[in-house]
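Missing here is one protein chain; the remaining ones are kept as they sit in the complex.
The letters A and B name the chains in turn, as written, and every chain counts its residues from 1.
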Amino acid sequence: MRLSLRFLLFLAVCISAQLGLIGAANQRLAASSEAERRIVRSIEILGLSDFCIATDARYVRHLAVSDRLSPFMDHPGSIEHFPTGSFWIPER
Amino acid sequence: MALRYIDRQLNIADYALSGFKRRVARNVVVVFIFALVIFMVASFSLTTTSLKQAAGRLLETVPDITVQKMSAGRQVSLTEDAVDKLENIFGIRSVRPRVWGYYFDENNGANYTVIGHPKLSEKSPLPGLGIDYLPEMQLDTVAENAVIGRGVRQSLELGSRRTFSLFRPDLTLKSFITAGAFGADTSMVTDDLIIMDLQAARDLFGLAPAEITDLLVDVANPLEIDNIADKIGERLQGVRVVTRERIAKTYRVAFGWRSGFGLACLFGAMAAFAIFAWDKATGLTPAQQREVAILKVVGWQTEDVITLRFWESIIISASALGLGYLGAWMHLLFFDGVLFRPVLLGWSVLKPPVSLIPVFSIGDLLIIFSLSVLPYLAATVIPAWHSAAIRPDSVI
Partner (left out) sequence: MKIELKAVEKYYNRGGSNQVHALRGIDLTIDANETICIHGPSGSGKSTLLSILGGIIGPTIGSAVVGGKKLARLPDRFLTLYRREHIGFIFQRFQLIPELSVLENVTLPLLPLGVRPAQQKKRAMELLEKLEIDHRSDFPAAEISGGELQRAAVARALINDPSIIIADEPTAHLDTRLSEDFLSIMSDLKKLGKTIVIASHDPLVSESPVVDRCLYLRDGALAAAF
């Protein structure tokens, strides 16, 4: 087989692997629908505003209630100012 | 004619590939570095897209309107009578008073979110949230029931213990019994939560009996949210009214900012690669120059030589895009995007096990394409005009 066709085959393999991964992701998404339902319900019942993926600074956890004074309020070493707080660990 | 054109392209592509094979070590290094750059950029954009999409899907039950009282530019508590002032506004379905706040655990530097919920004193409260309730427990001392998130449990190092204590503002201790724990599958929103009875939360934060921290307002007609928010602002003095749309916007901005920052860092890597590619493309070795001259003298047109360069670039950049993008998906799907979590999620003490499910978006792919493959093509094909113009008589 000529090289260019072999290269196209390689690309086709890449694309099908990619499609496989996309399929796997969609499957995982579908499988998590029960968990998502619970998350949605938790948000509703508890009145949450955000994900809790970042708890380093308070107003990152609940963006809805952030204000300009929240930096430096609790932890003197914490550089609680976006985005600094996300990149540096507060001094202990 | 068209068939002949395709054959010509395939022939030149074959030649480019045989050149790739001849200099395989060098080319593999180039593809590897290029794929690494694409891997980083793609991981980044996949992480942000997947977060944004999750936010879009999951944050739709965020309260329509959150009302907070402001004093001297900072948030203060308000009293329960505010509920009565709002309830008769037409279009409001419900007003829920809430006590909640942050608890900063100085022992390990973690921030917890404490929420007082009126229903926690009932039997089997909060159904449908996937909470594992533990059997009731009696202590000699006074202790409140609390439902805690997994992260809190780990951070407090509870192990098999069920009791823990938190400090009131006056540094006296308040004891709690773990009545239940949130399941792992809701960690994305519940990891840092400590849910307790409304009155217990007031006690913990040192609030007066009728004080609340904010009001959650549900509106019957979503189109009316902004109007009602305006009305609430008029009815209550000195409050801040936060609508769901604003939360979503802030959220997008924050992660847009983070990913932008990350991309700005990665831009350096991309620029370095572009310079490298440019250098490689312009600095032809004498052997390569001779090759071009020979090709031209045996009848290759300037455009054939440029086509050759084009194919060489396509081979490298398409391989790199294929491998890098594939790698980014595997990074997210099988390794939870471990490399870029810190930048996007922050250096939190509590690290919720967020499983980022990547989402395919053609827009993202186009952005990656135009940030990686296009500059590479430009950096290599444009100087090829120059090198393809080598005079054929230079070999004679």
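To be clear about the criterion, a residue touches a chain if its C-beta (ideal position, glycine included) is under 8 Å from a C-beta of that chain, and two chains touch if they have at least 3 such contacts.
Since the model is a prediction, treat every value here as computed from it, not as a measurement.
**Q** Can you tell me which of B:142, B:173 or B:298 touches the chain that was removed from the display?
**A** B:298
**Q** Which parts of chain B are in contact with the chain that was left out?
**A** For chain B, the residues touching the absent chain are 3-8, 11-12, 14-15, 18, 22, 290-291, 294-302, 304, 391-393, 395-396.
What we mean here is this: only the chains that are shown with their structure count from here on.
**Q** So how far apart, in whole Å, are chain A and chain B when each is placed at the average of its C-alpha atoms?
**A** The computed centroid separation for chain A versus chain B comes out at 3 Å.
**Q** List the residues on chain A that touch chain B in their complex, please.
**A** Result: residues 2-7, 10-11, 14-15, 17-18, 21-22, 24-25, 28-29, 32, 34-36, 38-58, 60-69, 74-75, 82-83, 85-90, 92 of chain A touch chain B.
**Q** Quick check: in the complex, which residue numbers of chain B touch chain A?
**A** 10, 13-14, 17-18, 21, 51, 54-55, 57-63, 66, 68, 70, 73-75, 96, 98, 100, 102, 104, 109-111, 113, 115, 117, 126, 128-130, 149, 151, 182-183, 185-193, 195, 214, 216, 242, 246-247, 250-251, 254, 257-258, 261, 315, 318-319, 322-323, 325-326, 329-330, 333, 343-350, 352, 354-355, 357-360
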